[in-house]
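A single protein chain has been omitted from the complex, and every remaining protein chain is retained in its original position.
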Amino acid sequence: MSKPIHTAILGASGYTGAELLRLLQNHPAFHIVALTGDSQAGKPIEAVYPHLRGRNLPALVKHTEVDFSSIQLVFCCLPHGTTQEIIASLPAHVRIVDLSADFRLYDAASYEEWYGHAHRALELQKSAVYGITELNRAGIKASRLVANPGCYPTSILLPMLPLIEAKLIEANSIIANSLSGISGAGRSAKQEMLFTELDGGVSAYGIGKHRHVVEIEQELTAVAKQPIKISFTPHLVPMSRGMLSTIHATLAAGITIEKIRATLSARYAAEPFVQVLETGSASSHQVRGTNNNVMSVHAGRLPNELIIVSVIDNLVKGASGQALQNANLMFGLPETTNLELTAVFP
Amino acid sequence: MSKPIHTAILGASGYTGAELLRLLQNHPAFHIVALTGDSQAGKPIEAVYPHLRGRNLPALVKHTEVDFSSIQLVFCCLPHGTTQEIIASLPAHVRIVDLSADFRLYDAASYEEWYGHAHRALELQKSAVYGITELNRAGIKASRLVANPGCYPTSILLPMLPLIEAKLIEANSIIANSLSGISGAGRSAKQEMLFTELDGGVSAYGIGKHRHVVEIEQELTAVAKQPIKISFTPHLVPMSRGMLSTIHATLAAGITIEKIRATLSARYAAEPFVQVLETGSASSHQVRGTNNNVMSVHAGRLPNELIIVSVIDNLVKGASGQALQNANLMFGLPETTNLELTAVFP
Amino acid sequence: MSKPIHTAILGASGYTGAELLRLLQNHPAFHIVALTGDSQAGKPIEAVYPHLRGRNLPALVKHTEVDFSSIQLVFCCLPHGTTQEIIASLPAHVRIVDLSADFRLYDAASYEEWYGHAHRALELQKSAVYGITELNRAGIKASRLVANPGCYPTSILLPMLPLIEAKLIEANSIIANSLSGISGAGRSAKQEMLFTELDGGVSAYGIGKHRHVVEIEQELTAVAKQPIKISFTPHLVPMSRGMLSTIHATLAAGITIEKIRATLSARYAAEPFVQVLETGSASSHQVRGTNNNVMSVHAGRLPNELIIVSVIDNLVKGASGQALQNANLMFGLPETTNLELTAVFP
Partner (left out) sequence: MSKPIHTAILGASGYTGAELLRLLQNHPAFHIVALTGDSQAGKPIEAVYPHLRGRNLPALVKHTEVDFSSIQLVFCCLPHGTTQEIIASLPAHVRIVDLSADFRLYDAASYEEWYGHAHRALELQKSAVYGITELNRAGIKASRLVANPGCYPTSILLPMLPLIEAKLIEANSIIANSLSGISGAGRSAKQEMLFTELDGGVSAYGIGKHRHVVEIEQELTAVAKQPIKISFTPHLVPMSRGMLSTIHATLAAGITIEKIRATLSARYAAEPFVQVLETGSASSHQVRGTNNNVMSVHAGRLPNELIIVSVIDNLVKGASGQALQNANLMFGLPETTNLELTAVFP
């Protein structure tokens, strides 16, 4: 085997960091040499994540303590906002997959509008590549900095981008309702994320205002070559991980449901992680713990109504799994390395 | 207190029967004199529902064993299909709230299309009244047989019927996505309803084909005075009870979100069980165990897009609670009798 | 109806406060005139608990803002430690049910040992009465200050105290393993109480050191007239409310399982809230949302081994329900007032 690729995870004490550590176990190329967690610095990882005991991982340190000169790959799992300056400070030879939202928006004004402050690493932002692997392989492979997509955008763009690109659906007809597991909210102690507040009930949130909508619109606009707006409503359901998006759209004139299914099937036929069902309806159970996106295509009841159900595991294809897929691609490894996973069911 | 009203529950061994028994505890007027459950006949109710132990309820009997001559009120919780003939056989003096779907459709052809067989009590079907209490008070009060609505229709019609009636939204623009607790599937042993099959994941089902859609369209069509079709997609989420419908529609020309909210607020201002939020978003936690419907009104991101979030407890306002509300109304009692409930939270 | 009894809830913004508000809805005697919540003062209760919207409750105020001169009953739901001085400051005419642990231990040294500081209201502590209603009715009725028991002690003492008292089991043979819903941990934002940290798994905690053990031993010691120690291990299971204690003990010489069951059945035959099963095993589902304690008596496999399974709802009989039961008793009302509840199942 070739020389190991020295790898650091910044912000390893959050859920996406922990999930990366799960996925990187026994990775044949990426060798973890540093884990950072500023507020937990000095602790072994098992003090923060008992389930990672016995893995021979480095202890958590502050990111300023890491010697990046010998590090080739950084996964950045830091919170939105604090990420950009830290990534800007990394040496030029380091390649980065950033799981935050900091580099996902190409347009500085848009970033400022949605995130409430001017971007603090504008040049980097311009060079970053939005990284849904299946939709931008060449760009990701060549890039230094991949902006790993949000979970909601991944579940929606995989089915919808090819349809918008091929003009098979009407431009501004997309209505997406998404159901998310709670891990998407992170590991910070918040009253509204307590078990007791969430178990046994469901709620919608961020109606018309969730920041992920702008990512989705940016990517759809790019391929549509016209401005695209969508309706997007996220919901919290009482499960730890998993995501299901039910997406409505209006078929373009003359387009059938069968044409939609055939187009998506053909588009993803060679993809190891995307499956278009011929029958039945996608369920998040099918992808729990995996890097897969499963989608099903249905006729709605309204005239020319298309309904697509698209499922992912928000922590895997929606975060750390896609990050690893992107890193595999960037370093010339098979994309599926350490990602050939069977769903954990039941 | 006046003379007790002798009451029977047919099909008391299912979840809606059990929920009726919860709600009828210490009811000042309705006195339970018979409980039927053909497959469990002979057993005390606590053999079927241990949580009902100690309530001094009659044992389960076959419905043929009940002497209906002294019974004034019947709640019918039997399965769809088996209900119609049994109800048809009841003496004329008995008033009935039927929780099945058997008498919800006014149109015999429509019934046959959606339920796969000719109706077996056509005359009765014609006289039945569809019973969302707030939307048809006079009809329910005067009726002998109330067809208690489905849970999904209740959550969708309460917000949408007044808007369609007043032509505040475009006729065929309604897209409803609903999330349901598992109790809606009943208590029969089915592999797909096992804990292990449902915990930790979500799925959509019956896309474009769920029978509740025809109820909704029937009621909307009646007030619109033109045929209405809607898009309706139900989902199963891992919770025992509760329902949340996220409903999209297009505002009619010149209508604002504020106008919608004001209209619904005014419509339901005097209603004890319907609340229109001024701020925030409705959550099913708010109504768990109660007969309440809470709704919130939001602007969507698409042009003229209205989003309404509507929540109920599927077993209460979506079934047994509304049944009791209707029975209270039919017998001249305050509608809120035994239904002034605070949500069980957490 | 007689004059309403003016009632205040101190610390109404926690889960036990919210549960009291649920149970007090439409109470015929206790009229809520003040709700305190120091950090939330000024807010309507529905800002803190949306499910309490529309109940016409007073807004939250600081406890120093309450005029206690006209208040006759206080439920105190404040955290351990901060409670004692506030209760000590109340006027002498106010009767109090305290849901904290502050007045449960009769022995000052014991309090100091287990709570880490000297008691700050020693005189009051001496006059407080430990309040499992069924086990100390006369004392509670006559008292000014009731120390409402912990949830674990309630589930264990109800079955075990009569057995220790009658010397039907060996003195130091009790091994109790208890499973608790998460609401017992309160509503404070803590990482370890996040949905994601608890869903899908179980854990034991406070092994050999949980503070509730000293309450249990105090009460058992009092009736045994010899020092009693017990083994007690609490566990957290992924449910919001409910508690099940599996209790092992060694039968005294010559005592049979049947004798134990008969003794408990006789002891609780007239009690509205305690049920001793003749067959089957107690399940927390049976008591969800109710003030009931259900217990079942079993033979273990070891020689002379007794196993009792005892279930309660930790927020009702384990906290707010028993508090109301005690208050009903203190004010000469039927104990069952507003507590005749059927379990919320499913």
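Letters A, B and C mark the chains as written, and numbering starts fresh at 1 in each.
Here is the rule we use: a contact is a pair of C-beta atoms (placed from the backbone, for glycine too) under 8 Å apart; a residue touches a chain by one contact, two chains touch by 3 or more.
Fair warning: this is a prediction, and the values are worked out from it, not measured in the lab.
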**Item:** Candidate in contact with the missing chain, chosen from B:Ala34, B:Leu52 or B:Ile182
**Value:** B:Ile182
**Prompt:** Of A:Ser231, A:Ser283 or A:Ser310, which residue touches the hidden chain?
**Reply:** A:Ser283
**Asked** Per the definition of touch given earlier, which of C:Lys141, C:Lys167 or C:His235 contacts the omitted chain?
**Response** C:His235
**Asked** Among A:His6, A:Arg241 or A:Arg267, which one is in touch with the chain left out?
**Response** A:Arg241
**Asked** For chain A, which residues lie in contact with the unshown chain of the complex?
**Response** 15, 18, 21-22, 25-26, 49-55, 182-183, 199-200, 240-241, 275, 280, 283, 285-289, 294, 315, 340-346
**Fill in**
Touch rule applied to chain C and the missing chain gives residues 172, 175, 177, 179, 196-197, 199-205, 207-208, 213, 229-233, 235, 237-242, 244, 246, 248, 281-285, 288, 298-303, 305, 307, 309, 346
**Message:** Take the complete complex as the reference. Which residues in chain B touch the chain that isn't displayed?
**Reply:** 15, 182-183, 185, 187-191, 193-200, 238-240
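Basically, only the chains that are shown with their structure count from here on.
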**Fill in**
Max Cα-centre separation from chain C goes to chain A
**Asked** In terms of C-beta pairs in contact, which two chains are most connected?
**Response** A-B
**Asked** Where the CA atoms of chain A average out and where those of chain C average out, how many Å apart are those spots?
**Response** 46
**Asked** Hey, how far is the Cα centre of chain A from the one of chain B, in Å?
**Response** 39
**Prompt:** When the centre of a chain is set as the mean of its C-alpha atoms, what distance in Å lies between chain B and chain C?
**Reply:** 36
**Request:** Please set out, as single numbers or ranges, the residues of chain C touching at least two other chains.
**Result:** 15, 182-183, 199-200, 240
